[in-house]
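The block that comes next holds subunit A.
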Amino acid sequence: MGMGKDIFEITVNGLKLVVIFLMMVQMVPILVWLERRGSAFIQDRLGPNRVGPLGLMQLLADAVKFLTKENFVPDTAKPFLYYAAPVFALIPGAVAFSAIPMSSPIQVGTFEMFGSTWGPYTFLVQGYEIGVGIVFILGVSSLAAYTLLMAGWGSGNKYTLMGALRASAQTISYELALGLSIVGVIMLYGTFNLTEMTLAQQGPLSFTFLGNNVTASWLPNWGIFYQPLAAILFFSAAFAESNRLPFDLAEGESELVGGFHTEYGGFKFNMFFIGEYGHMMIASGLMVLFFFGGYTIPYVSVAELNEWAASVTSTAGKASALVALIHFLAFNVKFAFFMWVFIWVRWTLPRFRYDQLMDLGWKTMLPWALANTIITAFVIYIASL
Partner candidate 1 sequence: MNTEFITNIGLTHYLVLAALLFVIGMAGVLVRRNVIVLLMSIELMLNSVNLTFVAFSKYLGILDGHIMVFFVMTIAAAEAAVGLALAVSIFKRFNEVNIRFFEHLKG
Partner candidate 2 sequence: MPLGGVIFIVIFIALFGAFLVWLAANITGTKPVYNPVKYEPYECGIPGIEKKETKISVKYYLTAILFILFDIEIIFMYPWAISFREFISTGGGAFVFISMMVFIAIFIFGLFWEVKSKALEWD
């Protein structure tokens, strides 16, 4: 039975999931710090700078504060839902984030351990690979609406309930534009698989049009050049999905106080916070995957990079690790850029009114996304003639 050989693989994969989850959680304090420093920079003030170098220790102080807050349940709340909601806020984000490929796979050759031979293995730098990647991610992240409703209803407060309804109505409205803007992308790559999409974007811009091969070597072969409208729509919808400014209508000091998490404090509030950042991370990751080449390096194809890595390292395993490292860095650079855009936008744009928000989603973005779908299909059809 091959189970013995599998155990190592299963262990590594399990650990990988834990690591990715921790990575996601640990990125949140850093992003919070970035947001606070960044907003200060944008607004021409100093931001946190007292605790530790550059105010970095502020994160720890925050964490301590969160963990030591009083832990109580309001009288009118439903305890089960009240406790469950923050936990559920984390799960969809974490599960969806693990499906994002962050680098090329690492090859591990055979080796001796515990007196038997192991390997060879291939480890993906993503939680798990699933064939219908996008559909899966969309499905999982559509579960986020429950968190809002559970929190809002479970708190037993009318502000939370209204905030939750607002937030979920907004989330589902923009999910339409989000889902529709992806149709063009799917058509472009002809696959749901995120890795295949990434690999389709390597090298210089080149495509076939009416039987002619067109190549523009000064541009990378990124999705944004094929689907600019989809990129804009997707990114805007992602803002609304994660309830970020300018679409953070779920909260409002004057009308709804803190929205659906009004009654939450301490660690539970923190989890909602992590959930929100989780959404941002998924959105940024997908943005990079769909439109900015994923983990590939612009102008350089994966094959070229493999060749170079093989020439500077001794074994295939080391070469693949090196390549994976470079790809991982490339991915993170792009990823960080979009996270920064999220923060940047938040401190730059004013928020919408609720009716404007719904109008934008239903009457502007949905028709444009439809138009994008039709045009893409038409162009693909014409180009193939």
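Please note the rule applied: a residue touches a chain if its C-beta (ideal position, glycine included) is under 8 Å from a C-beta of that chain, and two chains touch if they have at least 3 such contacts; residues count from 1.
Quick note on selection: all candidates are chains of the complex that A comes from, given by their letters.
Since we're looking at a predicted model, the values are computed, not measured.
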{"item": "Of 1 or 2, the one touching subunit A somewhere in this complex", "value": "2"}
{"item": "Residues on subunit A engaged by candidate 2 in the complex (per definition of touch)", "value": "6, 9-10, 13-14, 17-18, 21, 66-77, 83-84, 86-88, 90-91, 94-95, 98, 127-130, 135, 155-159, 161-162, 165-166, 168-169, 172-173, 175-176, 179-180, 183-184, 186-187, 190-192, 257, 262-263, 266-268, 271, 354-355, 358-359, 362-363, 366-367, 370, 373-374, 377-378, 380-381, 384"}
